[in-house]
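The structure appears right after this line, and notes come after that.
A protein chain is absent from this complex, but the other protein chains hold their places.
Naming follows writing order (A, B and C), and every chain is counted from residue 1.
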Amino acid sequence: MTNSWTDIKNTDLAIIMGGNAAEAHPCGFKWVTEAKANRGARLIVVDPRYTRSAAVADYYAPIRQGTDIAFLLGLINWLMANNKVQWEYVKSFTNAPYLVQEGFGYQDGLFTGYDEVKRDYDRSTWNYELGPDGYVISDETLEHPRCVWSLLKQHVAQYTPELVSRITGTPKDKFLKVCEMVGECSAPDKTMTSMYALGWTQHSKGSQNIRTMAMIQLILGNIGVRGGGMNALRGHSNIQGLTDMGLMSNLLPGYLTLPFETEPTFEKYMSTRGYKPLRPDQTSYWQNYKSFFVSFQKSMWGAAATAENDWSYDWLPKLDVAYDIIRAFNLMFEGKVNGYVCQGFNPLLAFPNRAKCTAALSKLKFLVTIDPLQTETSRFWENHGPHNDVDTASIQTEVFQLPSTCFAEDDGSLTNSGRWLQWHWAASTPPGEAQRDTWILGQLFTRIRDLYRQEGGAFPDPIVNLNWSYEDPDYPTADELAKEINGSALEDLTDPADATKVTLAKGKQVPSFAALRDDGKTACGCWIYSGCFTEAGNQMARRDNADPDDTGIYSKWTWSWPVNRRILYNRASADVKGDPWDRTRKLLWWEGSKWTGFDVPDIAPTAKPGVVGPFIMNEEGTGRLFVRGMMRDGPFPVHYEPFEAPIANLIAPKIRGNPASRVFKYDWEQFGDVAEFPYVATSYRLTEHFHYWTKHAQINASLQPEFFVEIGEELAKEKNIPNGSWVRVWSKRGSVEAVALVTKRIRPMLCDGKVQHVIGMPLHWGFIGETKKGYGPNSLTPVVGDANSETPEFKAWLVNVEPITGPTPVA
Amino acid sequence: MADIADTDTRISRRFFLKGAGAGVAVTSLGALGFGGIEAAYADSIRPFKLLGTTITRNTCTYCSVACGILIYSKGDITKGEKAEVKHIEGDVDHPTNRGTLCPKGAALLDFVHAKTRLEYPMVRRPGSDKFERVTWDYALDRIARLLKDDRDKNFIEKNAAGVTVNRWVSSGFLAASATTNETAFCTFKVVRSMGMLMFDNQARV
Amino acid sequence: MSERYEIDPSDEVHVGERVTVDRYTKAARLNHWLTAACLVLLAISGLAMFHPDLFFLSALFGGGQNTRAIHPWIGVVLFFSFGGLFLRFWRLNLWRPEDGTWMRRLYDVLINKEDNLPELGKYNAGQKIVFWGMSLLILILIVTGLAIWNQYFSEYTTVEQKRYALILHSAAAVTIICVWIVHVYAAIWVKGTFSAMIQGYVTGGWAWKHHRKWLKALVSGKHVDDGKAAPAPAPAGKPGQAAAE
Partner (left out) sequence: MTTFEYELPNPQTEDVKTVFGQQDLIRRSASTIEPPARQLTPMAKLIDVSKCIGCKACQAACLEWNDKRAPVGENVGTYTIPPDLSPQMFTLMRFTEWINPETDNLEWLIRKDGCMHCADPGCLKACPAPGAIVQYSNGIVDFDHERCIGCGYCVAGCPFNIPRISKTDHRAYKCTLCSDRMAIGQGPACAKSCPTHAIVFGTKAEMTEHAETRIKDLKSRGYQNAGLYDPPGVGGTHVMYVLQHADKPEIYADLPNNPVISPVVNLWKGAAKYAGLAAMAGMVAFGVLHRFVEGPNRVTPKDEEEAKQLTEDPRS
């Protein structure tokens, strides 16, 4: 989220597309209800299904899953054509005026530089035209044919309401109604908030789905303002935190990136991370990359990381390819993985193509699960009849199931979608011999380290030298770790202007990342979290819920990254001169000599208006309508059909799926087509359950006990499927049996002249827990990820359906 | 840090007295002690079940709205007592959820006390059809050995071109996303120091 | 007598210094008293649930829960028990011409002027009305009772049906209690009646006075034990024998 849950109360229009906030985030959704009740705000829901969010919406428009980009590009086209643009914002705060270099082009669904064999682009032409001073050339009139605005206008022109309707199945009048409602928010004093979740990410073009709406929000001037923003609802309680902390195959903490093997030296690594400003006097905050990186290396390896050994740069593993979960399970499937540890995760139900997952896990030598609960993954080898039909005896995997504590038995911080780090305290004794994760990891690490110390082995240096100075090495505490994440001075830090003046004594916690150094005098586990546990104490445990002027900021409630800033890009809440766009919703303003307001300024406090652009994490200082070479699949979004789609791509009929998505050969062969699988399926959560967890909780099991699929009345009639009867739904990859819930909430759509029926499949059932045994959508879904993030395409695939007399009896 | 009263400057002490009308003589149940509950209450009103429990502030473990919750336990672990969770309810002082909870949060108690909670380390031997209980020492020693052996055997110090890469890609680690940031950092250090690249969390999905 | 009056084969006149007439077999009496006990228990437990002022009666059953639980079961017993009585007695309770006459002279009945009444068979019209009234009311009570027997049958009726069942059940219960009061009072009023249901026989005079046609039919039908015939292989425990002097 760029904003926070509580900020949603400030909005004039909430658009829920690619998510179902009422159902998946009811307590956050309350702020939509509040905005409606107190501000007269409106709510739009665009979804293939009439969801619980739609039930309380002012306007609902159906859409065929996987066509959001066409819808949104059509919306941009409409906004541009109807002058629904926040012009001052677009001209000053976005890259609309910048010229793109000659040679860049787009045709028939592809940008310049495409290599069909590699399914990848040479992205060198996707760049600005720079002047001799190294700064980007800009045309403030927005009339230059190669300026971003002109290119965008040209790019979206083909997405007319008629074409949008043909692709998306959204009736034209409904599409236009949404355009009008959204268009009103181009007024500087009107804001729209975009609320999305996995309905956008779980597509082979998930990142571009989000980007397209971000572009709309820039055009409407809705980024950085109260009641605006791009708000990823996010799923798990600390999915934000684990990502911030760099627990991803390609990341280091704080969105530093793991080196590739093409960056063999620290110098080479830093050479592409200079982030030189592209505008005069612009702040480009990533220029501090080296301070963050060196401080991180010091927190990892302490005294062993020195200037001489390039801060132990060699001790970081170097990537050859991305080791995302799709590749990991493909390697496992190919027998190339021996051991796997699942620390509270249930891949058997969470990863696509369950049959492939089972086969992959069966090839492991050992599997370790660390979880408070039994999981299907930890019991993947156990035969549960049709619900897990495996040959137990033939599975040679050694499986460990380690009991960990749950939230009620553990201390620590969790980062919510609004980037608030909230500390919590243990209330209960763990059951049996269950242990906290830090105990389990501490025990495991010290054992491995001792083995390396005793018997040596492959490259022991990074292990035996790992900074592990906890009071009890077998059991690091949450406080110790939190302090380490915040960072501290390893030596006395002095004022750059006066070397005799100590600004921070050795051993003290740094107050923020501004104090971090690239000379090895500071250590910091995760720079963006710096400030969370300072000399003033644990900021994440703060509980002052004061909210001056009723802004919804709550700056003294716990702590948010970065530097307790609650709304990102908040400088953009004021116009070029520094006056708030909307005086009734002030956030930050220029007070003659400095920025002041309700939130921590997202700009140097004394940076004069009109000099420094508000988007200081971008070298341009502006929001990007055109992203240069930073997205694998294009600097502008393009409508691509899902890999399994019921119709051909109307703008580029020859292209299947996202042309830049990586697809493994085995998985490509497992794609089905519309002749065999005529219906489009989608997966989703229900409000009664949380993923595969609450099926273990009796109350939730009683509120939604049994696996079902949702089918519209029209398809049910056509297929002779009475409500509550049993059906079989199958794809190229598997088959499931379910109760059919026949509903008016799913209606067929007309796409390119063909009637499209949607089949909805909730995802909460497995073979362990209090609920009845059932299946997950991953029994059916294809293995292909988003071109940028490799998030699997769970939201749009093809199936067939038939009535059956009842479930296959369990032998 | 466990002393929540210190960090909690605005704990709600409001009572919803309005409902009783003004000037009502109130009876202190605390003064009456537990034996007095029945006497203090009207025959037809059930005893208040949270009397004498310990309140701990926590955060809902499910989604990223991160609702503030209050855990009511019998026993106080900060005093070294054995504590058991009796009830969980939304924290009205939390700015986001204002005391509300969704159906998952409102039923957190059943997650804590789920029949399928794990209590002991278990191992399933190759080909076996059951888990066997083992000690933590056995499990941890064995896992450490398995990981080290695999790393030692398959660690790649240099790639085909002779570039130092120091990576280990024959074992992988999945981190969840309901663990704390502190656990996450601890995990990060352990996993990355071993050179492991096949490392992801739920955010990927 | 042109008309042949039906008699119960087990009824028998015992000749002697003091004539006695067997009126009810031991089985019939047990059957009757079982029914009577049920009816009384039902009335008490039912009244406990009918009117708040009578709720204290539930204490007799060990509280309201027990009262509620046991009442329908007693009702079932009563239903079958009364069914037994019904099978025994229905034939002799069929309406006959003299019953109309009796009814028309009800005032004479009440003022004990029996001379003005026709000769009657085993039962008079009042008894017959009690019999048929009980039969009908018990039928109503069992049907409505099942409808409101939540423990087993709550799913089979709608709430609206339950409401009608409840009021019907209550009304029938009140009525049957009234009928029962008549029945009991009649036995108290007409001296010599109790022995019929206690010892099983009545005196000849009682039979002569109240059910002369019945007595005559027994005599003319040779249902007479004059002490001369060899002891008949009568059912064991035939009360008339033991009581014969």
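We adopt the following convention: contacts are C-beta pairs under 8 Å (C-beta built on N, C-alpha and C of every residue); 3 or more make two chains touch, one makes a residue touch a chain.
All values reported here derive from a predicted model rather than from experimental measurement.
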> What shown chains does the left-out chain touch?
Replying inline: A, B, C
> Which residues does subunit B use to touch the chain missing from this display?
Replying inline: 10-21, 24, 26-30, 40-55, 70, 72, 87-93, 95, 97-107, 109-110
> List the subunit C residues touching the unshown chain?
Replying inline: 13, 15, 18-19, 21, 48-52, 55, 58, 63-65, 67-69, 110-112, 114, 148, 150-151, 154, 159-160, 162-164, 166-167, 170-171, 173-175, 177-178, 181-182, 185, 188-192, 203-209, 215-216, 219-220, 222, 224, 226
> Which positions on subunit A touch the chain that was left off?
Replying inline: 22-23, 26-27, 29-30, 33-34, 36-37, 40, 50, 52-56, 58, 60, 545-547, 550, 554, 687-688, 698-708, 723-725, 739-745, 770-772
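Here is the rule we go by: only the chains that are shown with their structure count from here on.
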> Connecting every touching chain pair, does the picture come out as line, ring, star, complete or other?
Replying inline: other
> Centre to centre, by mean C-alpha position, how many angstrom separate subunit A and subunit C?
Replying inline: 84
> What whole-number Å value describes the gap between the mean CA coordinates of subunit A and subunit B?
Replying inline: 23
> At what distance in angstrom does the C-alpha mean of subunit C lie from that of subunit B?
Replying inline: 72
